[in-house]
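Here the structure comes first, spelled out in structure tokens, and everything after it is commentary.
Every protein chain but one is kept in place in this view of the complex.
Note that the chains take the letters A, B, C, D and E in the order they are written out, and that residue 1 is the start of every chain.
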Amino acid sequence: MDMDRFERGRKQLEKMSGTGVDAMLDNLKDIAPDLARFTVEFPYGDVVSRPGLDLKSRQLATVAALTALGNAPVQLNAHISMALNAGCSREEIIEVITQMAVYAGFPAALNGMAVAKVVFAEKDRNMQS
Amino acid sequence: MDMDRFERGRKQLEKMSGTGVDAMLDNLKDIAPDLARFTVEFPYGDVVSRPGLDLKSRQLATVAALTALGNAPVQLNAHISMALNAGCSREEIIEVITQMAVYAGFPAALNGMAVAKVVFAEKDRNMQS
Amino acid sequence: MDMDRFERGRKQLEKMSGTGVDAMLDNLKDIAPDLARFTVEFPYGDVVSRPGLDLKSRQLATVAALTALGNAPVQLNAHISMALNAGCSREEIIEVITQMAVYAGFPAALNGMAVAKVVFAEKDRNMQS
Amino acid sequence: MDMDRFERGRKQLEKMSGTGVDAMLDNLKDIAPDLARFTVEFPYGDVVSRPGLDLKSRQLATVAALTALGNAPVQLNAHISMALNAGCSREEIIEVITQMAVYAGFPAALNGMAVAKVVFAEKDRNMQS
Amino acid sequence: MDMDRFERGRKQLEKMSGTGVDAMLDNLKDIAPDLARFTVEFPYGDVVSRPGLDLKSRQLATVAALTALGNAPVQLNAHISMALNAGCSREEIIEVITQMAVYAGFPAALNGMAVAKVVFAEKDRNMQS
Partner (left out) sequence: MDMDRFERGRKQLEKMSGTGVDAMLDNLKDIAPDLARFTVEFPYGDVVSRPGLDLKSRQLATVAALTALGNAPVQLNAHISMALNAGCSREEIIEVITQMAVYAGFPAALNGMAVAKVVFAEKDRNMQS
């Protein structure tokens, strides 16, 4: 294992998600540990940790892409949460998802907004408790 | 026609594209003038002109979505150009397209980068002449 | 707010759905009231209310597109119901979804048919009660 | 070969396209003659020739789906032409493509309209000559 | 009905799925019996039963395509099970799904792997009982 890339990715992902990466690794550990490792190494160790674009813009771009593609609601949920952690305001996230009505159609935007609503409600509950 | 939305959209689109909207309107004028009008009114008059998200982030989100969807290279070309006009650096655009390798696969990212290469080369030629 | 477009869209959507638009507006009211408004204004106020194509054909076209895209089952459910309200027979809806096996593959058609089955069963229950 | 399905499909396709199917068969004859045969048998022999939905509605549904999917411009060209042959007006075709801006986004609708423009111009040239 | 194609498809599907086709036929029998029949005749009677490619490779290709498309998890579940029945090892299936991270992005691969995990766990339970 390339510890540099993995460790850089792990730190990046933990910084972005606010939690450890163990849950994701555990979930894939039995069936596909290498895909779990790749998911830490390439997206987070190689790509997202690069300079050249601030983390807020990276997360808004990911929210845009996942809303437009429309076939990964679990990942969209995680990335909306990471967008908030990166300092994006709720308003900015709502604007990006709304804008997807133009480029991917209203159903994609409405389904993306439904995911955002769930994430925001969960954050509100966590704040109150 | 709702002149407010149309005029607001026209100004927004002209500010973003650096040229008039007449070419787009002319192209659709005979076959679908109302789709041309809608394209000014809704995306530019209603959505992109909204406060709540800066224009740079809006354009990076659009470049992300069109790269990920992969079926609109003409529109991706136009929006990369508008991203530059909005103050995005080439490096930022390249980062967003590169990041799409994670979320939509390498072919989508490589095809998006090929479009960016054309746009950047055209800008270079225009600067020299 | 442009009351003409919103009111025209609201009437169009109420005519098509057989119910008020309040549920949809309420659902988005806290998080994205403007996306809710856009969803009434542009699809229903601007596009679907246009002359030039009868409402039955519009709904069959929408059922075709949502079945082919395959990533908006909630919206497909709503539009199959609106297709029935517009006077499409169950047989016509089944034919359109079946035809999508040709253009978008059997999984898309089978998933679309599963949505239609739910809508038809619900209509049957409502008739009996 | 199942001559009934093939012959029924051939007649259906010739009626719809206004020309023979030989060009399509010839094009695939060397590389994939069975895919050519399947394309006559299943879409035209089995599906489109069914009662239960008039041919105009079938063609508008296909134009809707291919515009929304956005990755088959050659087939969209052929089906817009067949929609005209089936008695759809240009206005109806334009309305269906415009409506796709709602469900699949503006780029999909604009690209579909560009294909329609080519088909209509070719028809105009053929009429004049 | 073309009994040859239907019977050939039924046998092929039963060989591949290890169970009868009655469940699928029953599920669609009331709403769309012809789509059920088409699903036996064309995919299994015409295509998958062809010589020229071994069944293992056919199933790995289908797992690849459904993982990449990402909008048919129910069908992906069925085809992973049929891939195991065709003699594919779990490792081979995991490799194909992992490889889709390259061509369709990490979310598609992770969602495909989640489906595989469910199929494998169900097989394990069935073996134990």
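Everything that follows uses one rule, which is that a residue touches a chain if its C-beta (ideal position, glycine included) is under 8 Å from a C-beta of that chain, and two chains touch if they have at least 3 such contacts.
Since we're looking at a predicted model, the values are computed, not measured.
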item	value
Which displayed chains the unshown chain touches	A, B, C, D, E
Touching the absent chain when the full complex is considered, from C:Tyr44, C:Tyr103 or C:Phe120	C:Tyr103
Touch with the omitted chain, as defined above, among E:Leu13, E:Leu28, E:Ala64 or E:Ala116	E:Ala64
Where the unshown chain meets subunit D, residue by residue	28, 31-32, 34-35, 38-39, 42-43, 66, 69, 71-72, 74-75
Hidden partner chain, residues of subunit A it touches	2, 4-5, 34, 38, 42, 46-47, 50
Touch list for subunit C against the chain that is not drawn	68, 100-108
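Keep in mind that, in the parts below, only the chains that are shown with their structure count from here on.
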item	value
Shared chain contacts [subunit A and subunit C, defined touch]	B, D, E
Per Cα centroids, the chain farthest from subunit A	D
CA centroid of subunit B to CA centroid of subunit D, Å	30
Centre distance in Å when subunit A and subunit B are each reduced to the mean of their C-alpha atoms	24
Interface hub residues of subunit D, defined as touching at least two other chains	42, 47, 50, 68-69, 94, 98, 100-108
Arrangement of touching chains [line / ring / star / complete / other]	complete
